[in-house]
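Apart from one protein chain that is not included, each protein chain of the complex appears where it belongs.
Chain IDs A and B follow the sequence of writing; residue 1 opens each chain.
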Amino acid sequence: MNAHHTPPVATLELDSVGFIHRGHTLLKPTSLRLSGCQRTLIMGPNGAGKSLLMRLAHGLITPTSGSVRWQGSPPAQAMVFQRPVLLRRSALDNLTYVLAINKAPRPELTTLTRKAQAMSALEKFGLAHLAKRPARVLSGGEQQRLTLARAWLLNPQVLFLDEPTSALDPAAIKAVEDAVLEFHHSGTRIVMTTHDLHQARRLANDIVFLHNGELLEHTPASDFFTAPASREAKAFIRGELVW
Amino acid sequence: MNKASAFIFAGTLGLTISGTLMAADDDYITLASTTSTENSGLFDAIIPAFTEATGIDVRVVAVGTGQAFEIGRRGDADSLLVHDTAGEKQFVADGYATERLDVMYNDFVIVGPSDDPAGISDSETVVDAMQRIAKSESPFASRGDDSGTNRAELRLWEDAGITPQGEWYRELGSGMGPTLNTAAGMDAYAMTDRATWVAFNNPQDLALLYEGDEALFNQYGSLLLSEERHPHLKHDLAAQWHEWLVSEQGQQAIADFEVDGQQLFFPNAE
């Protein structure tokens, strides 16, 4: 179904991106370059600015200084939020919805093919038996998988995930992590925040470490966990920084 | 939306639209008249006869005489049947109507609490009765709405040499029926046209206490509106109504109308 792309994912460049809200600096000018098909995990204690950085990169929030640039045209993107936002309709209809609103560039999609695509996405994420159930009565794990199925249908080159497993039980966490890897295998760049060190060890190619609204490190995961450069990162890995 | 609710919705919508866009029937005129004629049931009795004779329906908007004049001035009714002779003549003089004809009269009566605290039932004249009410400061409920009845009442106070004011004189700003309801509730005197009184169903302790003075006669007139001022009106149809009212047939229909065996309107076209 999803003819997932092999062409290289466009590079994202954040150039001195800062964000000030009512006189409070929430993110100091930050430069960051994300290229290739990596799994980048954004880490840091609570209030470090992880979610903010991700929203700036995704374009949900406009920075108060600096610029967010894609090399070439912006690629297809999707985002999965900490608390799943699902519409008040069935699981299946939540999926056909995104196919319908994105129909402009793909006029060949009819209602019937949309339904077929949505069904296969449900199957892929193990939700086919819940197709007719109202999305909002699904369990937390099922809801999060449904948002992943929804993201899948958008064919994203970049998938942003903001603490997608923080409210889930271990089995559901496993399902979400498997889904993330599935996206990555099909050529999607992953950008994800977490405060779970084990999850980061399992998923990350590289780590972006934030503290107090400041980017302190952007290093390959192996380096980060074995030899963190900053004092804060060391303390964070030892579990000494409250998150 | 499930099928059942969609069905109900579509059904209601269809009913609504089909009903509101009812086929327009042009063979009617709009008549602005007074609540007393409408409430007594006079129109229910005489309009069918007119419709049968001419094929024209009459739609009655029953309002106070003051509002009826305003509707006529704005060109919102094809014909007027009201009871304020002085006002009607002024209306003709102002050029809003080309002709005014006497059609019928009824009379006003004075009602009040059955024990008649002001003792008006043996008054010589209506002016005498009004003076007794004022002197005893018995509660009096006035329409206070600039209607034909209200204007007639104020003329009577003037004739009696009284400026009605004080706690006993209560201006309600209401139609005839509501005024009678209120008068019944507060044991007050009130002046009403006989038609409304006879057809009124909530008298409680109110009784008819004074009647018969010629000063209480209440003349109704029909106005033929000016074609020049409002060319869009249905003047031809309205003229037929105007003429029918004063015709032998129309006058007879008015005379034949009775409530509880009592004739309420007396045709007096010339």
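The criterion applied here is as follows: a contact is a pair of C-beta atoms (placed from the backbone, for glycine too) under 8 Å apart; a residue touches a chain by one contact, two chains touch by 3 or more.
What we mean here is this: contacts and distances are computed from a predicted model.
Colleague: Can you pick, from "ATPase", "Succinate dehydrogenase hydrophobic membrane anchor subunit", "Secreted protein" or "ABC transporter permease", the UniProt protein name of the chain not displayed?
Modeller: When "ATPase", "Succinate dehydrogenase hydrophobic membrane anchor subunit", "Secreted protein" or "ABC transporter permease" are compared with UniProt, the left-out chain turns out to be "ABC transporter permease".
Colleague: From the listed residues B:S79, B:N181, B:S226 or B:Q251, report the one that touches the chain absent from this view.
Modeller: Here the residue in touch with the unshown chain is B:N181.
Colleague: Check each of B:A62, B:V92 or B:A269 against the chain that is not shown and name the one that touches it.
Modeller: Of the candidates B:A62, B:V92 or B:A269, B:A62 is in touch with the missing chain.
Colleague: For subunit A, which residues touch the unseen chain?
Modeller: 55, 58, 60, 77-79, 81, 85, 87-90, 97-98, 101-102, 133-137, 154
Colleague: Using the document's contact rule, name the residues of subunit B that touch the chain not shown here.
Modeller: Touching the chain left out of view, subunit B contributes residues 1-2, 4-5, 8, 12-13, 15-17, 19-20, 22, 30, 35, 39, 43-44, 59-63, 73-76, 175-178, 180-181, 184, 199-203, 230, 232.
Here is the rule we go by: only the chains that are shown with their structure count from here on.
Colleague: For subunit A and subunit B, let me know how many angstrom lie between their CA-based centres, rounded off.
Modeller: 77
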